[in-house]
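Working notes, structure below.
Omission of a single protein chain aside, the complex is shown with its protein chains in their original locations.
Our next item is subunit A:
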Amino acid sequence: MRISQAYLVLYNALQACGWAVVLATLLYGILRKDLPEQLYAAAGPLTNVVQGASLLETVHAAIGLVPSSPVMSLMQWMGRSNVLFLILGPIAQLHASWWSVLMLATWALAEAIRYPQYALSSSGACPAWLTWLRYTMFIPLYPVGVVAEMGLMMAALPDLAVRKPYSLELPNPYNWAFSYHRFIQVVLALYPFLWWQLYSSLLRARSKKLALQPPKAPNKSQ
């Protein structure tokens, strides 16, 4: 195995473990009937680490280590990181929201399937059922995930309007104004379209990867 391949296997394996722990922490807490803020306190920090580390995937794409588009990879990373680090993290009231639990749980479940599939594919030994799982579970998980992300952003709006974080007002020497509150409103409006692009490309990839047969033409002799 070449060093770059070994590195990818290691990276994906570590991410797989990280997200598996996040998932297990959440499930354990939910079974114990913990409150959302307790669940966030238990699973949040590790989620931040694995999500932050996943920026590496953009680097992998940029240097050609994997065949993905670095731009797409970066956009996806920024979308999730925005919600996790800039919105959920700083706003304490949101830790107590079930939207946050729903979001972390759907992310963790999807990733705990995706990364093992990548790790095993990189080492050339991925079982067919895992590939099937990776290309099928996203179908329910992604819509739930995007609803949870949007729910969190909407819940954050009142706080953002008052606190005005990451914003710039005129006059200033950059001759620019930026309202993060307004920015999130625009993101919310665009989210369904951006999400659909990702979801439909995964659906197309699913047809190819699972080698689904096109519908057979009607047999004239019958």
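Please note the rule applied: a residue touches a chain if its C-beta (ideal position, glycine included) is under 8 Å from a C-beta of that chain, and two chains touch if they have at least 3 such contacts; residues count from 1.
Going forward, contacts and distances are computed from a predicted model.
**Student:** Given the choices "Ubiquitin-like domain-containing protein", "Calcineurin B homologous protein 1", "Dolichol-phosphate mannosyltransferase subunit 3" or "Synaptobrevin", state the protein name listed in UniProt for the chain not shown.
**Tutor:** So the chain that does not appear here would be "Ubiquitin-like domain-containing protein", according to UniProt.
**Student:** For the chain left out of this view, which of A:I3, A:L170, A:A189 or A:A211 touches it?
**Tutor:** Candidates A:I3, A:L170, A:A189 or A:A211; residue touching the omitted chain: A:L170.
**Student:** Could I get the residues of subunit A that touch the absent chain, sorted low to high?
**Tutor:** 170-177
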